[in-house]
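Everything below concerns the one structure shown next.
Apart from one protein chain that is not included, each protein chain of the complex appears where it belongs.
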Amino acid sequence: MTKITLTGQLIQYLFTGVTVGSIYAMVAVGFNIIYNVTEIINFAQGEFVMLGGLIMVFFTVTAKLPLPLAFVLTVAAVTGVGALMERFTINPLKNASVLTMIIVTIAVSILFKGIAMFVWGKDPYIFPPFSGSKPLFFYGAAIQTQTLWVLFMTAVMVVLMTIFFKKTRYGKAMLACADNPEAARLVGIRVNVMILISFALSAAIGAVAGAVITPISLMEYDRGALLALKGFGAAVLGGLGSFYGAVVAGIFLGIIESMCAGLVSSGYKDAVALILLLLVLYVRPSGLFGNVEASKIKEF
Amino acid sequence: MQSSNRKALLGLTLFLILFPVVAMNVSAIGHYLDIMIFVGIYCLINMGLSLLMGYAGQISLGHAAFFGLGAYTSGILCTKFSMSPWLAMVAGVGITALVAYIVGVPSLKLKGHYLAMATLGFGVIVHIFFNEEVSLTGGPSGFSDIPGLSILGFSLNSDLSYYILVWFLVLLTLIFSLNVIHSRIGRALRSLHDSELAADAMGVETSRYKVMIFVLSAVYASVAGSLYTHYVGFLSPSSFDFFLSIKLVMMVVVGGMHNIWGALLGTWLLTFLGNEWLHVFHDFDILVYGAILLAVVMFLPDGLVHLVPRMSRVWKRG
Partner (left out) sequence: MNTESSPLFLHVENLQKSFGGVQALKGLSFKVSPGIIKAIIGPNGAGKTTLFNVITGVFPPNGGAIALNGMSIEGCKAREIARLGVSRTFQNVEVFGRMTVLENVMVGRHIQSRAGIISTGLRLVGMRREERQIRESAMQHLAFVGLENRATELAANLPLGEQKLLEVARALATDPKILLLDEPAGGLNTRETEGLAALIHRILEQGITVVLVEHDMNLVMDISDEIMVMNFGEKIAEGKPKQIKNDPLVIEAYLGEEVDYSDL
């Protein structure tokens, strides 16, 4: 084994950072989609990722389905979970206070966590990477091929979401709800349906994130909360509601965290993202990339 | 004090006096005394949370951190520096209040979801601190051999003595809190909950009161932490994790957050459920917790305590 150079090490950390960061980015985008349509922060957002990972394990390892089929089924299943959550908990609670909404989504997240533990127990699970476990070497850094899958899926998500919100009828209608729900209602947009779609969509994105990251980081029932917290950090960092801001901030957060873990202390790596979150909230709640005025105008 | 509160206080006191008599004579529920001590400890925290959430309308998802700060300060000062437990408790209150103030001033400028996430983030950071500062906290495995409490040379070495101490403090705190609620300060808190705009226009220093009640609730949690430390005798970070913060909020909400009695009821119910009645569910208590919380928020948004007047009306009629 050759000696690992400092550059090699840095590149390694960078890749790890971008990988985890992509997951934060996807969670953050999930937060934004729901927030933009409903002004609700869905505390169960991280649970979608957890469910995505564990359901993927079920389809690939337990049911032994081929990977693409397993992937599609996983995303479909979690999307359904998101839609059910909206129908049974969010939809009946029209006009509830913010405090109630926070507590409801927390309750749902606990429920999901409990169900996951009931089904899978407390052990972490893994399934094989999409394209084998042989790493690629790059300037002395070993890069898992799954990392590339994560980046690829993130890119696909960004492209698809952009097309969805810019080009499709439903996407545009959702943006209209985000701007002004009353006006949207008046021009005949069914806001109820848009809220349902927003939950389904962010669940789907969460599922994709969970499905691609599990071969790298494993997955267990209680992973959701911290993912949600960091994803929220990314969403705030990028300016709550801003789509591209979330992606950039997520990846940025991932890199910072991974550099800190590698170069400073791995124990405090989780704290770094959170301290950053607090600082941003305290100093610039409109996000690092947004300005205060712009933060009031919602945009994907 | 209002007469309904006075009656409820009297009822509670009677119950607290009778409870150990019954529990200690019926072997099947003999260990309930131990659970009741935990109920009391959590009640201390949750009275503060009730003031903060139910009255002032400010959420905190990080109160396990204040509980932990009190507990660790007491534990560390008593074992490593052989300080007197009561002095350590006061030191814990001081440190916790300071931290709560420093965190509270910027956090309480935030509203709704932002405040929830900020307090949640704070709680997780403190938990990581407990895990990582091994030389101080013993890290993930924590540390033990924390001495018990003693009062005037009489050491508290039975469950009954801790029961009396804890519930005595709960009663004092309850009376203090009820007094605050039914005063200009309580009204200021409730007014800013209903309309910050109007409260400001009436000259209420809304940001000052938010921070004040946040610090007060942290102080309650800190005292609870110190009592916990001395009763249990050992500490590890897992007792102060983020899920505890959530559970505390759950207790308050399930009981009814707009009423401090609701916080007591919810704490009592969920602690007994968690420590005793849910044992049939083994580890799956999380599932049941989630279901209970969801059901209450969806169908009984004012909490279980809201059922009490209804039931007593039915009682009187039938």
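Here the chain labels run A and B in written order, and each chain numbers its own residues starting at 1.
The rule we apply is simple: a contact is a pair of C-beta atoms (placed from the backbone, for glycine too) under 8 Å apart; a residue touches a chain by one contact, two chains touch by 3 or more.
Just so you know, these numbers come straight off a predicted model, no measurement behind them.
Visitor: Check the whole complex and report which displayed chains the hidden chain contacts.
Guide: B
Visitor: Among B:Leu52, B:Met212, B:Leu235 or B:Val296, which residue is in touch with the absent chain?
Guide: B:Met212
Visitor: Decide which residue listed in B:Phe15, B:Phe176 or B:Trp277 touches the omitted chain of the complex.
Guide: In the complete complex, the chain left out is touched by residue B:Phe176.
Visitor: Could I get the residues of subunit B that touch the absent chain, sorted low to high?
Guide: 176-177, 179-180, 183-188, 190-191, 193-195, 197-206, 212, 216, 258
Note that only the chains that are shown with their structure count from here on.
Visitor: Find the geometric centre of each of subunit A and subunit B from their Cα atoms only, then give the gap between the two centres in Å, rounded to an integer.
Guide: 33
Visitor: Residues of subunit A touching subunit B in their complex?
Guide: 40-41, 43, 89, 92-93, 96, 98-100, 102-104, 106-115, 117-118, 122, 225-226, 229, 232-233, 236, 265, 267-268, 270-271, 274-275, 277-278, 281-282, 285
Visitor: Mind listing the subunit B positions that touch subunit A in their complex?
Guide: Going through subunit B, the ones touching subunit A are 53, 57, 59, 61, 106-107, 109-114, 116-118, 120-122, 124-125, 128-129, 131-132, 242-243, 246, 249-250, 253, 283-291, 293-294, 297-298, 301.
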